[in-house]
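Complex shown without one protein chain; remaining protein chains in place.
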Amino acid sequence: MTTTDQTADLFAYTLRLADDAAILGQRLGEWCGHAPTLEEDIGLANVALDHIGQARALYTYAGEVEGEGRDEDQLCFLRHERQFNNCLLVEQPNGDFAQTILRQFFFSAFMLPLWRELKGSKDATLAAIAAKAEKEAAYHVRHSAEWTIRLGDGTTESHERAQAAVDQLWPYTGELFEIDGVVERLVAAGIAVDPASLRDEWHATLREVLDEATLRLPPDGWFQTGGRSGRHSESFGHLLSQMQYMQRAWPGHKW
Amino acid sequence: MTTTDQTADLFAYTLRLADDAAILGQRLGEWCGHAPTLEEDIGLANVALDHIGQARALYTYAGEVEGEGRDEDQLCFLRHERQFNNCLLVEQPNGDFAQTILRQFFFSAFMLPLWRELKGSKDATLAAIAAKAEKEAAYHVRHSAEWTIRLGDGTTESHERAQAAVDQLWPYTGELFEIDGVVERLVAAGIAVDPASLRDEWHATLREVLDEATLRLPPDGWFQTGGRSGRHSESFGHLLSQMQYMQRAWPGHKW
Amino acid sequence: AALLAAFQARVDAEEKIEPNDWMPEAYRKTLVRQISQHAHSEIVGMLPEGNWISRAPTLKRKAALLAKVQDEGGHGLYLYSAAETLGVSREELTEQLLSGKAKYSSIFNYPTLTWADIGAIGWLVDGAAIMNQIPLCRCSFGPYSRAMIRVCKEESFHQRQGYELLLEMCRSSEEQKEMVQDALNRWWWPSLMMFGPSDTDSKHSAQSMAWKIKRFTNDELRQKFVDATVPQAHYLGLTLPDPDLKFNEETGHWEYGEIDWEEFSRVVAGNGPCNRERLDARRKAWDEGAWVREASLAYAEKRRNRREAARIAAE
Partner (left out) sequence: AALLAAFQARVDAEEKIEPNDWMPEAYRKTLVRQISQHAHSEIVGMLPEGNWISRAPTLKRKAALLAKVQDEGGHGLYLYSAAETLGVSREELTEQLLSGKAKYSSIFNYPTLTWADIGAIGWLVDGAAIMNQIPLCRCSFGPYSRAMIRVCKEESFHQRQGYELLLEMCRSSEEQKEMVQDALNRWWWPSLMMFGPSDTDSKHSAQSMAWKIKRFTNDELRQKFVDATVPQAHYLGLTLPDPDLKFNEETGHWEYGEIDWEEFSRVVAGNGPCNRERLDARRKAWDEGAWVREASLAYAEKRRNRREAARIAAE
């Protein structure tokens, strides 16, 4: 493999991680001032902040890898919908609090081991980003798992809402484990993490928490796909129209 | 008064009418596919279409008056929030069906006599636009008045929702009757309509319909203001970020 | 049996069957199923296009899109009315749609991701619908046939409008042309699937042909669509996303590659990208509109009672 190819792969891989973080941060930010308790207004903002922070580091690095002078904001605010490669899970609308919590739990339970493994990446920058993100993800797992248990084992209504959230979001989890050429080659090069190697741990985390929450894990069935190649949900375009509004309406200005 | 001044006034006046129509059309379009009955999916789309049509004619004319080569789309999609001069009433979020209906009723009951009088404008283009719009407004008044009566005199729930809509929207109606230098000068020149001259008829229409609907008209109190000088509601920026998304994200393209 | 023979004779003679005429129960059932699926498709079909009304790039396009979606609502209305002549109410049909029991055209379970998708739906989806519907204008059941004549006229307008929209984009810039190509890539195969399973696997075809509900097989209609559409794509300067596509000089037809019937079945079974969103949106509209429909009924009854009271008082 030539260096150019690896550069392109690394750019693509870093960008996916960045998009995941940015889009989830964007969704979480929508809660601010509207959460069920003041503690959660603060808690969700905290989780949002961690993701925005990760996105900044990852976009900045992606821009450096690409070498065309794009900074974090150009990558986040000036790409079109079909150019975003985040997984579909993170872009799902907030829905009720249960959906927000389960989305976070499914995602962070995957990201925690991913960041842990990525700390060993041969790419020093990714490894450094992963070291910081791992600590944050540990908190996100704990926070969302505690709420999953509270909601699942709370009232009849909260149990039903939590189960509905599990069922609704489940089809979007398959994509976390997808592997394509980019990931394959970077795994071989010791740069990326093979998601398949995380599946057992992820499943175990889910089983443990959902059991305690008296929630049922849906059977593995058909999974949604498309995010990694820029085929998103219809709600995604609306998210972008908000997120990118200022940079689009005031091109070339500094803020 | 110099011709330049009158040109500026005419541009401002036409633009206000255009903004009112465009923004209300935009709000109504949001209902499409989500209305309470199939007939209303069609009915609200119809009202939306009439307003988009009026906006097109008015923006086109405003662009001609301005004489700087701006077409209907540049005026609608490439101005910033503080440059829009629609009244606050039309930008109010759809809310429930009652709020959408009452917003329409309050507005169209004002626009029907306005268009009727504007047919006599010394400005031939405005007069021609008014002639077409009058017929449309007559339908909008009928449609929204019928629903106001049905909701007001329907069930306890629909009565409460309709009354809540009346109370909530009422403070936004004062702005319809505001007069500033632009309107004053154009009224004197026989071009614009004096909104004060429409107040009695507007009030009579409201009283008649709300009486039949068993709804209570709030006392005249304090009225919201700001739309005509570009001070909008917080929801307005979000409306613009959607409406202008394509023109902003793809500057200079033809569609 | 004599009734059945007389019925078939009328059908064979190209006479129209009207709602009050005798008809076999299976004929009625087939029609109810087909007409209501068709109506549901119009209603659900409002959603993917409705998704872009608030973001249409020009006022002219916004107006055209609103008018189109409104027409689809209108088609839904006539089709429900045609179904009602067969003794099934709109409420029942709506209930079947919302419960997930009734089907609608699976194409509407794909998302509209860019503005080019609005053009692609007009060109391809309405184009495929028209191919299906033109023969239905001669359908043996009178109300359906008459509804189809009206629907087809409007659909072909939409189809031309969609194509014109894409043409404008392709001519305007290379980036927009790419957007159109991307839309074609995503909508082409689902459009071919709109004609239903291949003739060898189609359950209802033979009987529907005999009843003159259907006039052509699924594969025949699909071929007509491909033959009509491929040159249009070429005129736009686009490539069809089918490496096996080639023109057969002898037959004069465009031969196309293998359709992914697994994807078709999966989406029909409920696992398309937007099946849940579509039903959720319809259910939400229905549930949130319940108080409005109740108010309408309550008001109508009050009026009736008042009129009645006035009549009695006057006597």
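What to note about this one:
Note that the chains take the letters A, B and C in the order they are written out, and that residue 1 is the start of every chain.
Note that in this section a contact is a pair of C-beta atoms (placed from the backbone, for glycine too) under 8 Å apart; a residue touches a chain by one contact, two chains touch by 3 or more.
It should be emphasised that the depicted structure is a prediction, and the values quoted were computed from it without experimental measurement.
Among the chains on display, the ones the left-out chain touches in the entire complex are A, B. Considering the whole complex, the residue from A:8, A:52, A:128 or A:164 that touches the absent chain is A:52.
Within the complete assembly, A:150 is the residue of A:122, A:135 or A:150 that touches the hidden chain.
In the complete assembly, the contact with the undisplayed chain comes from A:73, out of A:73, A:178 or A:194.
Within the complete assembly, residues 22, 25-26, 29-30, 32-42, 45-46, 48-49, 52-53, 55-56, 59, 72-73, 76-77, 96-97, 149-151, 153-155, 157-158, 161, 242-243, 245-247, 250, 253-255 of chain A touch the chain that is not shown. Listed by residue number, the positions of chain B touching the unshown chain are 80-82, 168, 171, 221-222, 224, 226, 231-234, 236-237, 241.
Keep this in mind: only the chains that are shown with their structure count from here on.
Centre-to-centre spacing of chain B and chain C amounts to 35 Å, using the average Cα coordinate of each chain. Distance between chain centres (mean CA atoms), chain A to chain B: 42 Å. In chain A, 80, 237, 241 are the positions where the chain touches two or more neighbouring chains simultaneously. In chain C, 55 are the positions where the chain touches two or more neighbouring chains simultaneously.
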